[in-house]
Each structure stands twice: as C-alpha cells, then as structure tokens.
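Got a structure here, written out as structure tokens. Questions coming.
Apart from one protein chain that is not included, each protein chain of the complex appears where it belongs.
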Amino acid sequence: MNFRSDNVGAVAPEIMAALEAANHGPAASYGDDEHSARLNDSFSRLFETPVTVFPVSTGTVANALSLAAMLDPWGGVFCHELSHIHVAEGNATEGFTAGAKLLALPGDNFRIHAPALQAALQTAGWGIRNRAQPQAVSITQASEFGTLYQLDDIAAIGEAAKSRGLRLHMDGARFANALSALNTTPAEMTWRRGVDILSFGATKNGAMSADAIVVFDKTLVEPLSYRLRRAGQTWSKMRFAAAQLEAYVADNLYIRLAARANALAKRLAAGLSTVPGVTPIAPVEANLLFLQMPPALTDALAAGGVKLGRRDAGVVRLVTRFDGPEADVDGLLALARAA
Amino acid sequence: MNFRSDNVGAVAPEIMAALEAANHGPAASYGDDEHSARLNDSFSRLFETPVTVFPVSTGTVANALSLAAMLDPWGGVFCHELSHIHVAEGNATEGFTAGAKLLALPGDNFRIHAPALQAALQTAGWGIRNRAQPQAVSITQASEFGTLYQLDDIAAIGEAAKSRGLRLHMDGARFANALSALNTTPAEMTWRRGVDILSFGATKNGAMSADAIVVFDKTLVEPLSYRLRRAGQTWSKMRFAAAQLEAYVADNLYIRLAARANALAKRLAAGLSTVPGVTPIAPVEANLLFLQMPPALTDALAAGGVKLGRRDAGVVRLVTRFDGPEADVDGLLALARAA
Amino acid sequence: MNFRSDNVGAVAPEIMAALEAANHGPAASYGDDEHSARLNDSFSRLFETPVTVFPVSTGTVANALSLAAMLDPWGGVFCHELSHIHVAEGNATEGFTAGAKLLALPGDNFRIHAPALQAALQTAGWGIRNRAQPQAVSITQASEFGTLYQLDDIAAIGEAAKSRGLRLHMDGARFANALSALNTTPAEMTWRRGVDILSFGATKNGAMSADAIVVFDKTLVEPLSYRLRRAGQTWSKMRFAAAQLEAYVADNLYIRLAARANALAKRLAAGLSTVPGVTPIAPVEANLLFLQMPPALTDALAAGGVKLGRRDAGVVRLVTRFDGPEADVDGLLALARAA
Partner (left out) sequence: MNFRSDNVGAVAPEIMAALEAANHGPAASYGDDEHSARLNDSFSRLFETPVTVFPVSTGTVANALSLAAMLDPWGGVFCHELSHIHVAEGNATEGFTAGAKLLALPGDNFRIHAPALQAALQTAGWGIRNRAQPQAVSITQASEFGTLYQLDDIAAIGEAAKSRGLRLHMDGARFANALSALNTTPAEMTWRRGVDILSFGATKNGAMSADAIVVFDKTLVEPLSYRLRRAGQTWSKMRFAAAQLEAYVADNLYIRLAARANALAKRLAAGLSTVPGVTPIAPVEANLLFLQMPPALTDALAAGGVKLGRRDAGVVRLVTRFDGPEADVDGLLALARAA
C-alpha cells in the first residue's frame, strides 16, 4: 500500500511498448530522428497551435530552464511561497538563471491569486536597479497541494502578468491530473489563458524517464535550445524520450491514466471523510490528499503497511497514481476504520 | 550503412530486457530503490574498490558536474585543446563551475602528455590571484580521435597532477571501447592510475538514456549529490537508469559490445588501407576512424548510402558500433574499391 | 536640508587629508603597499584579534562576497525578510554564490530573533538534496530600520547558528552608528558574539569610496581573496582605499562621526515627538527615523526644501549624518511645527 508519491509508480505498458518499438536499426541522434520530429507535430495538434517540445530528464530542470529562458540574472519570478520551484528544487532556478530571485507570494491552498499578484506588481520597484525586476510568474497546475487553478484563475493571472510585460510559466508536473479534473483541453488550460511555457510532466503519470518543456512563445525556442544542450539535457538517443512522450499522449493515454489516479483519490477522500479525527486540510481536486490526523492513526496506518508522507504538525500526505490498486485504497480505509 | 556516430545505435537487447524486468509494482523514488542500491555494489565489485555511482542523462553533464565537484570558480582544468569538454559541450563546464577555465594543452592524437602537463604546471602562476588556479586534469579515454592512453600514460598524468594537488578526471564516453582494446580492468585503467572521478559512458555502447559518474574520491560524493539534484539529474524513477547500468556491466556485456565495435573498426581500417588515396590520420585503436580521402571518394560513398561525418580539409570520420552489421562494413569497402 | 540618506554626505576632512598624504611617489600595487599592510595591523588592534581586511567598492559587494565565501550554490542564508541583501541588492548574493538562496525570516523592527532562527533550523530539511541547506545567518547592525541588536541578541543568534554549523555574517553598513549607540567595542559586537565575517561600512559615515570586508574566520581568507580579484575588487592603487580606512578608524574618528549622526537623529526624534500626527514606527536607536506622518505634512516638508524618503502607506524615512548641520534639523522641526 504505497501512497508516498506518484513517483513510485511503474511505466505504463503502452509506453514500455513504445520504447521497444522505437528500438530498431540506427537513427539520427540529438533529436534529428523521426520520433522527435513527430513529437513536435503530435504536441502541436494536441495543443492546437504550433509548439516546440523539448524532452528533459526531470521536472526540476524543466522548471529551471523554462524560467532561465525568461529571466535575466537581475530578474524575479513571482511564485507561491511553498511552490516546488522555491522550496524543493535545490536552488535550481537561482543556479540556471545565474542569480534571479523567486518572489514568494502567499495564497491559500498553495495557489497564488491575481489580486495579490497585482498588488505585488504595484510595489515592485520598476526600474530601480537594486530591486529584482519582475519578469515572470510561475504557477503549478495541479498545485503541490493537489488543488486546482480554475481556467478563470489562470486567465486572471495571465492578464495581470501581461499587463506589466511578465511571462507566465506553468509547472505541470501533474498537468494530466489537472486536465482530467477540469475536463478541459490542453489549449484551454495553457496558451489560451496566457501561458507562455509549460513544464509538461509525464514521469509521475506513467512515463519512465522523460518530462518535457512545451514552448508556446516562439522567441524562447532558440535560446532555450542552447541552454538545454549545455545543461546536459540533449540526449544523444533522443528518440527514446520522444517515443515515451508520443505514446503518453497518443489516444489520450495520459488523460486516462490521470483520471484513474484522480478517481482513486476521490475514493480515498470519501472513505476517510467518515473516519473520526481525520480532517482534510485542502480540497481533494487531483491525486493528492493532505490530511490532519491523530499521530496514533498515522502510526497505525504505517504499522499496517501503508507508506505515506509525514509533514509537520500531524499532517499526512497521501498520493494516488495511475497504477495504484483499488485494493490498496480499500486496505488503507480498512486500517483507518479499525484504528 | 550508418557510420556517422555510435549514438545512432539501438539499445542492446539485454538492457531493454532489464528495463522491462524493472517495471513492476511501486518502488522508492530518487535512488532509494533496490536497483540503485545494487548499482553501487555492482560497480564497487567491478572497480574493486568502494565507489559511488550517479546515473545521469548525458555525457556532457557527467563531465561538467564531475569537474564542478573539483573546481572552484577561480580554478582551471587542463585538457586537450580539442577535447569534447572544451569544444563540444556548449560551455557546460564553465557554466556548472560558475566560471572555471579550461586550460588547453596541445598533444598529438588528441591526447595530452605528461611532460607538457608538467611544463604547464611549472608556469601556472600558483597563488597569483588573477591567474586561473589549476585544480584538475581531464583526459578522454578512448579519445575523441579514437586513440588510447596506455596505462603508463595515465599513471604519468596522474602523478604529474597529484604532484601539485590536482585531481584527475577521465571522460569515459567510450570507456568500454578503451577497456576492451587495452584488455585491462576498470580498476587498472582508473583509480590505480590516479583517476579520482570518471564519466562512465554507456549510451554510445548499447544503453538507452543513461550514462554515469563513478566517484572514487569519497570527499566528492556529498557535494556532488547536491549539484546533481539542482542540475535536474536526480530522476524520480531512478531505478530505470540503475537497471540499464546494472545490465550494461553484468556478465561483461559492455566489454562484449565494445569489442564488437572495435573489431568492426579494425576490419574497416584494414579494408580501407588498400584503397588508393585513403590515409588514416590517426591510429585506429578503438571504434573511430579519421581518414584523409579525396572528396570524390567521400561523395561516392555518400551517394552509395554511407552516412559519415565530414570534417574540415577533406577529413572523414567513420564510427563503428556494437550493433553495426558486418555487411555495412563490407558494403562501404566495396563502394570505396569501386570508386 | 538633505535627510534622504547618509550617502549624500561629504568626505570627512581627516580622510581627505589621508588621501593627499598617501599620494606620493610610486607604491606597490594590488595591496602590496605599506598602507595596506598597516591596515591589517590597525584593524587587528581595533578588533583585538588578528583579522584580514579587504577594501571593497560598495557595501553590496562586501555583503555578497562575504556570503559567497560561506555558501555553496545549494546553500541558504537566513536573513530578515526586509534585509538589504534580500530586497535591495539586485540579486547580488544569488549571483556571486552561483545560486544560493536567501531564507527570509520575519521579525519586528527589521531584526531576526534567535527563537525564530532556532525554529527554522529545526525544520530545515537537513541533508535533503532538494532543500536549500542552511549554511549562514546574516544580520544587519544597525538595521535598515535604524534599530539595534543588543549584544545578547547577537550572542543568541551566534549560538543558534553555531549549534548547527552555520556561520554568522554581519552587514555593518552602519557599524559605527551601532557601536557608538551601544557604547561597546568592535570585538564585543562581533567575533566575541559569534560573528565570522563583517561588512564594514565606511562610505555612509565619511569615507569617499571604500567599504571593507573584515574576516575573523581565517579559513575564509584565501578563497575570498580569489573571489575579490575576479569580482574586480582588487584595486591596482589599493593604497588609496587603505588610506581611507586607516584614517577612518584612527583616533576613533569613525565613532566620533557616527556619534554626531546619532545625536542629530535623537534631536530630530525628540523634536518630532511633539508634532501632532507624527508617529515613530520604530525606536530611533542609530541615525535613521521611520515615521508615520500625514501626507500633507510630508508635502509641506518637501515644499520647504527638506529632502526625505517616501515609503509606502505614508511612511517617511529621515536619515542624519556626520556632517549634517544642526540648523537643518532645526529647520525641519520648524517646518513641521508650522505645518
């Protein structure tokens, strides 16, 4: 019963099959192969606009290089004060930008809000040489808390950003979970709401070793391609990363996988809602549950074989995933009810 | 008939099988899984000393982070003036070190030589604050030219480096080809000759998407682990990188694969030695051939379906690989003889 | 009536005289001259312990290079959320450290407090590779708000820092003002309370173009000397910076200058305390006043020729300095009373 992270999951069979299928004969390297060429076409159809896709090794580098493409060393990016880029990426953004600053904003449920952003933009010290100059905004969809930005939220943030010339980045480590939950399209959730560049997560939802940067703003493509190469992100056998991503979106596989993870989270949340002492501390909108529970209950779950994440002050994080067995959910619930 | 690079090769069947075998149930993420644990054990046995292995996405980042672990921003690393780290990695080392300098040395056949290194160390400006302070040496084995350092060469470079407190890095993008050609052991070719850290190539020789940094000097391990994370090199599903590398060295697979590539290179070189106008410009010691040939011959080969690398001044690069068909070698030779 | 900043002040006559006296014949460059040699002796006597002094061009670079000497790129430095290094140095620390993070702590009167620091150290994510690793603490004495850390406050912060292996930096842009106000010695306010490195401000208090880094922790000296050179902070004619700093501390000049600035601030605060509608929002402990006042009053002062700093929400900053005329203080008070 592993609910520690969606990173513990397997590779989806369709993706493993795609890797095998891609493994034939010689193929051009560094992205000059047919898989990589098809990838741009495939994602351009998916996003209903011409995009450039760069496969990368991890979400951390997807975020940091996306932001480096948009920020000067004297710039700043607004983000939630508990966002992954700010607290859980080992200063990757500061490093790849040669020193830009993360401008932390508060906000309920790990989300920033357009009014707070607008207020911060009012007092940003524009043109003052010793103040970090705001140049971007970053939001995480679904958030690190498992909560969602509604399409109007994104649009409002996008408008606030654009009103002062800032670009908008979306950390989509759980992009598919959000898309499924909102029952919308990739285009609607991104560039039509002002997103300029997207960290497109796949590894947490069934890929093996490939996430991607999806670039909507064409002016970012060329400089980013150089940044990727010198960051060691240009695989010589790029076709195997491309094949994973191709298969991931083919026939809406990624949505089906995410929908299953989300459904398991709903089932888990519903079950736990009847367990005394268990209080959700955020709405369960994707595949993450954050719960306040008595330490004795947490201990009982752990003793019963449930792997989970312990946070400060009695908060527990549970994550469901595309390949999580329903039996595990039910097993956890049984343990909770027994405790 | 693709002789453009060893990067165009497929994934060895044994490695693909290992990926499939690793794809079961949930597993701990970020290298806390059993595959990753076994990897350190496996490589420690292989190298006959305790080592730490960090899988990475590409050889570029293996090199740049290895060097960053050894260099201060005001430091310098001696390397061949045509080495990959100096001319073909997009300033990755300068970037990840926050500004260290590559101190280029000349040397025949893409190799640096201990006397030249010693001479450079004599005039290095030790302690002069405006001079890059030498802190490391980097050699490529097999070299970018397909040539080899003999074990004594490495030892001599290692001694020169150690005599002034420098560390020694080996860029082993074609480590297996060198090992097979020299018919020696990993230990003999590395730490027993003074190597402190190794970029261990696998992708060019049958892996899918994983190279590695192998650390002999224990003091480098912890700082390097932080550098890897913030470089986006810590895969959440690390087990799939570990599984590739495990399979790569199991039962000496990597040597068998490299031996075949090397043998094809020998066959190709022998055949071309009888073609008028074709002159090797370096000894063929691994799986690379650099040849001077008439442009008309190069054109004829290309017209006949041979993919090859054209360099300046009529030089052609041909690369053989573990999965290259003998028929391709013979086909190329037939074209050459006909032309 | 210029109360906008202490940076608007002149050069103290004693310091100008020292510059003239230093201007004779040839002298060794880059700090090998007699003035620079005497500087280390002079400051070592002043601080009652052997120190190394590096003159620098500005307080910004003093802070950023002091922190760079103590922080890895994956490290973090605790500081007040409104500290100069965090909000008013153009990301200099992020830049010179190659990406370290400023870990902002709240605290009244622009000061951090040992209990908050200890709490943050408890939950710092030690050893977790994706969390910034705390390696230093920075405090500003006197603070950017004109408030002071008492000696016990510094000691408590120093102890908290040392308990987890962190080093302590003091931003002493207004070091002399603090020293004078606390009526203590340089040694008592720094290394005897745990300070490892000090940004020693002089320009705001009578120097022309020289601040300094004073290093107590000897292990930081050599690496810092390289950082300074590559940052362009090693003047060829170093003797003129050294001469300024020598004169600045000779015969306690710096204390006398700061005492006068502080006295003017007290006089100004006392006078304004009787003006209706004017409310100090921080204790006036050095040479800075932060006041809430009616916009009409601020406008009246400005119209009357008072140069001052306007902050958000009706807050006004007034700064006194060593060479500020008493008549200007009285003139401001007269305008305020008339308004």
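Assorted remarks:
A, B and C are the chain letters, set down in written order, and residue numbers restart from 1 in every chain.
As a convention for this text, contacts are C-beta pairs under 8 Å (C-beta built on N, C-alpha and C of every residue); 3 or more make two chains touch, one makes a residue touch a chain.
These numbers were taken from a predicted model, which means no experiment stands behind them.
The omitted chain makes contact with just one of the residues B:Gly9, B:Gly31, B:Pro55 or B:Pro73: B:Pro73. Checked against the full complex, the candidates B:Asn91, B:Asn109 or B:Thr184 give a single residue touching the omitted chain, namely B:Asn91.
Of the options C:Val8, C:Leu121 or C:Val221, the residue whose C-beta touches the omitted chain is C:Val8.
Contact residues of chain B toward the unshown chain are 60, 73-76, 87-92, 94-102, 104, 123, 129-132, 312. Seen from chain A, the chain kept out of the figure touches residues 30, 72-74, 98-99, 129-130, 133, 223, 225-230, 234. Contact between chain C and the absent chain runs through residues 2, 4-5, 7-11, 16, 19-20, 23-30, 56-62, 64-65, 89-92, 95, 203-204, 208-209, 226, 229-237, 240-241, 321, 323.
To be clear about the criterion, only the chains that are shown with their structure count from here on.
Taking the mean of all protein C-alpha atoms as the reference point, the chain centroid lying nearest to it belongs to A.
The distance from the centre of chain B to the centre of chain C, with each centre set as the mean of the Cα atoms, comes to 50 Å.
Centre-to-centre spacing of chain A and chain B amounts to 34 Å, using the average Cα coordinate of each chain.
In chain A, the residues that touch at least two other chains are 60, 89-92, 95.
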